[in-house]
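A protein chain is absent from this complex, but the other protein chains hold their places.
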Amino acid sequence: QAEQIKVGFAAEPYPPFTSPDASGNWEGWEVEFQKAICAEAKLDCVITPVAWDGIIPALTSKKIDIIIGSMSITEERLKTIDFSDKYYNTPTGVIGPKGVAFEATPEGLSGKTIGVQVSTVHQDYANKYFGENGATVKEYQTQDEANQDLAAGRLDAVQADAIALDAFLKSDQGKECCELKGNVKDDPAILGAGVGIGIRKGEDELKGKLNAAIKAIRENGTYDTFSKAYFDFNIYGE
Amino acid sequence: MTIPPPDETTHAMAFTPEDLPTAASFFQPHRILLMIIFAGIVLSAAWFMRWDWLPQYLPKLGWGIVVTLAMLFSTAFLGFLFAVPLGLVQVTGPWPLKLLASGFCTVIRGTPLLLQLWLLYYGLGSLFPQFPEIRNSFLWPYLRESWPYGVAALTISFAAYEGEVMRGAFAGVPAGELEAGRAFGMSRWTVFRHIWLPRAIHRALPTLNGETVLQLKSTPLVATITVIDVYAVISKVRQDTYLTYEPLLLLALIYMCLTGILVILFRKLENRIPTRGA
Amino acid sequence: MPHEKENQGNCFHASNSDVSRDGDSLFMTGEAQAIAVTDLHKRFGPLEVLKGVSLTASQGDVIAIIGGSGSGKSTLLRCINMLELPSAGSVSIHGETIAMKKDGRGGLMPSNRKQVERLRAQLGMVFQSFNLWQHMTILQNVIEAPVHVLGRPKDEAIATAETLLRRVGLYEKRDAYPAFLSGGQQQRAAIARALAIQPLVMLFDEPTSALDPELVGEVLSVIRDIASEKRTMILVTHEMKFAREVSNHIVFLSQGKIEEQGSPDQIFGDPRSERLKRFISSIH
Amino acid sequence: MPHEKENQGNCFHASNSDVSRDGDSLFMTGEAQAIAVTDLHKRFGPLEVLKGVSLTASQGDVIAIIGGSGSGKSTLLRCINMLELPSAGSVSIHGETIAMKKDGRGGLMPSNRKQVERLRAQLGMVFQSFNLWQHMTILQNVIEAPVHVLGRPKDEAIATAETLLRRVGLYEKRDAYPAFLSGGQQQRAAIARALAIQPLVMLFDEPTSALDPELVGEVLSVIRDIASEKRTMILVTHEMKFAREVSNHIVFLSQGKIEEQGSPDQIFGDPRSERLKRFISSIH
Partner (left out) sequence: MADPAPFINWSLLALSPPGWGGVLLSGLFNSIQIAVGGYSLGLLLGVGGAFGKLYGGPILKDLLECYTTIVRAVPELVLILLLYYAGTDLINQALGLVGLPSVDISGLAAGIFVIGVVQGAYSTEVLRGAIKAVPAGQIEAARAFGMSPVKVMGRITLPAMLPYAIPGLSNLWLIATKDTALLAVVGFSELTLVTRQAAGSTKAYLLFFLAAGALYLALTLVSNVFIGIIERRARRGLVKAA
């Protein structure tokens, strides 16, 4: 008798981690990860897409039970919710249109308009490092919209998770328009200690189960198996 | 096929000047009791909830309110300018124009504003950069921005709803008053400018009030296309602080105040041209 | 009814011979007739409402048009200032005939809109239902046509308007909106509005029939007052006693034709046609 | 005015002695009085509208209540079926007194709502403004109370209703909606609706005063017809000729009191009080 757990993640496409197909199924690396974790921890998981913008309230008001949505572990978030150990960690990249040369540094981005997804660590980072150095930071509800506006010429650059950006650059649209300008200088205080599973505070039993499951799938090779299908490098970081 | 006239629903949906309480009406025993309870709720909300974030965001909130109001007034004004011909054409125009105008009103009133907004911004907006002519034109710096799309969508929506109201208002001006104008030798243009239009606006004013309040309630939708209005500022607060209730409650309070001020302004305006009865 | 044929289409010529008035009107006099209507026809679809009506009013005439409901009185009056376009026939105002052309659907239409607008501004019309402009104060109503049609300077128009409003007893109400006035007051304001363009002819269409009985008197006394200064007037009315007293010529309309016309004494004292007799007896 | 004091509060007892009718009513007879109102007071805020009125109607009586505007006639009638709650006094219907209790604000209220509803269903009220239910056809209006208040079977109610509608001359209109009928027809339908509950007493509040003069006749003739079958009726009316002809007792109300009452001949032929004299002379 497995316990019923509602797994929340953003209802908008975030390839290659989560994206819906036309039959309404969600697929992507994070979906695979979630399946593996739930199987390992013997949890009966139901995936529940919610608006990214309200994902933490959804967790605290028990609309969902855990968040597996590429949510970085940060100090600020830890005030409200709890996290499992990290399950992946990737660098942060900046992309821009082809044919315009600049670097992913405060100087390089000065005077440019840079798009980020709202309430991500990237927003805070961009505000601190670029916004205060002459760049305009524009917030988007979804990563997809930011990419879209970059392709549409409304933005000069987009900062996000390097992997998410990579997926975009590999798409037809991304191939046409844009390229990686580089990764930003790390700031763990803002960019966090990797991505973890969001949990309500005080649910230590669940947290323990999840940590054990992460550890288990990493050790038994499941993690690497499904990761290979998506990435040609080590997504867990180190 | 037309959607029923909006007048009644406007009144049901929008908080309008006649809903304002009078000062005297507060001093009834049960009201005083209720107000004490209410004050208690407010105080305990202020005491037990987290408001430490507020000072930090005040300037942003102020700017957000300015953006919201700018959105409201510009789109209501522009929308009204379009509404007049839309209404007029439906009353007197030749049939192709009539059909076009009523078709426009039906389509706009029959689809959600959110969808129209996204259609303009993500749909149309994503087409523009594919044409180098547009990309190189002087309009491009504006087309890159998001607010022109918000203004366009809100204007179109207001024009459609208010166009329907103006249609009723134009049709409702007593024929005798227009006839009196003609009987005094006024040209058609003079009759329109001096009698028909002011009279129609006068008749439409109460509904116009309501529609403007409704328009205020529609403005937060522009936050979904990256315009930073007061709603977007509060969204940011929510995402920064992960507070569920406090920012939203403050937001509701802000909109209530804005509505209240708007309605009081309208009452002032309405009192300038007295009407009798109703 | 042979006499019906005789009367139909007859012109009623200069009434000066009929009455004692000597034409020392306050306003310009001249050879031309104030109003001349010739063989006017009007049909609404299949219904022929006016079947050839001719009528002349000289300077200073007060003509009352009487007749049963639906006899075409209002239609005749409205054809004079082209609020209703006649199907055939012609209308002249102060000797100037309104140019008409075929409208292609069996009726007529003015060939020169400007001319119609100019001539209309010489006719002061008072409607049964007042038709004051509700979004303007009484004063604004009265100065509207002088300023925006005749192009008079605003302060001059205001001065004239205030004199007129004083005359109809509404000076105190000049800044009120029509909706706040009684019917009688509204109708008096409408009369002031019509007088403000210093019209050649005043047209009244049952000016008292929308009023409560106790308000009728005040309006009639204003009209009586205007009539006494020998202003040309054509008035449709149901107030027979008043018509008899104030007019110098009475036209009895029946089924779209002039059934009988003549001096008040003749019409009321010695009606000839059966219909007029019946009409008069039904009124009393 | 000493005689005012005398009359005030007097009961009007069994009218059989006053008139020639002998009580062979079509409906049940008995010792109990159809209606007995005792020392009724009614105030609206500071205004005392009824200042102690007593009135009795026996089976078969037709009582006309007359009086100037604002004298409290409608209020009295409405107090009888508790549409207006009296401030003091009592009302009995067919010997059963409506139980009242203090409402705590200086007035009375029924202590048993069910009783009021039951007794109301024995009173057929006809309003000045008809008050037909606009969303029902005439037939539905007539069967509504029998079916949904008295619980009669629907087909039986329809049969009765059709008979009644035939009687008031509206059988053809039974499936029309009230708004499509003339005022006179609507009032006749309202009478049929009131008769359909086979009321002990019919109450009429100025049943003809909302009608155009030409429609009054048809309604009066229906009421006359009902009166002729000795149904108990209390009617407030301004039609003095009709009141005199149809009633066997007349009550003159003035300033909330019964100023004078008696047989029609006495009231109209030999009025005693000054007020009644003045009232009658103002009517003629």
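Think of it as A, B, C and D in the order they're written, each chain with its own count starting at 1.
By our rule, contacts are C-beta pairs under 8 Å (C-beta built on N, C-alpha and C of every residue); 3 or more make two chains touch, one makes a residue touch a chain.
Nothing here was measured: the structure is a model prediction, and the numbers come from that model.
Undergrad: For the full complex, can you list every visible chain touched by the one that's not shown?
TA: When the entire complex is considered, the left-out chain reaches A, B, D.
Undergrad: Can you say which of D:Leu55, D:Ala145 or D:Leu211 touches the chain missing from this structure?
TA: Of these options, the touching residue for the absent chain is D:Ala145.
Undergrad: With the missing chain put back, one of B:Phe104, B:Tyr231 or B:Phe266 would touch it. Which one?
TA: Candidates B:Phe104, B:Tyr231 or B:Phe266; residue touching the omitted chain: B:Tyr231.
Undergrad: Identify the residues of subunit B touching the omitted chain, counting contacts across the whole complex.
TA: Spelled out for subunit B, the touching residues are 1-6, 8-9, 11-15, 19, 28, 30-31, 34, 106-107, 109-116, 118-119, 122-124, 126-127, 130, 213, 216-221, 224, 231, 244-245, 248-249, 251-252, 255-256, 259-260.
Undergrad: In the complete complex, which positions of subunit D touch the hidden chain?
TA: Interface residues of subunit D facing the absent chain: 81, 83, 113, 116-121, 123, 125, 127, 129-137, 144-145, 148-149, 177-180, 197.
Undergrad: So that we can see where the missing chain sits, which residues of subunit A does it touch?
TA: Contact residues on subunit A toward the absent chain are 10-13, 19-24, 49-54, 57-58, 61-63, 142, 144-145, 148, 151, 172-173, 176-177.
Simple rule for what comes next: only the chains that are shown with their structure count from here on.
Undergrad: Cα centroid separation between subunit C and subunit D, in whole Å?
TA: Centre-to-centre distance between subunit C and subunit D: 51 Å.
Undergrad: For subunit A and subunit B, let me know how many angstrom lie between their CA-based centres, rounded off.
TA: It comes to 37 Å between the two C-alpha centres.
Undergrad: Residues of subunit B that touch two or more other chains: which are they?
TA: Residues: none.
Undergrad: Which part of subunit A faces subunit B closely enough to touch in the complex?
TA: Listed in rising order, the residues are 53-54, 56-57, 60-61, 76-77, 79-81, 118-119, 123, 138-141, 145, 148, 151-154.
Undergrad: State the interface residues of subunit B toward subunit C in the complex, per the touch definition above.
TA: 174, 176-177, 179-187, 190, 194-195, 198-199, 202, 273-277
Undergrad: Which residues of subunit B touch subunit A once you look at their complex with the stated criterion?
TA: That would be residues 122, 125-126, 128-129, 135, 140, 144-146, 224, 226, 228, 232, 235-236, 238-244 of subunit B.
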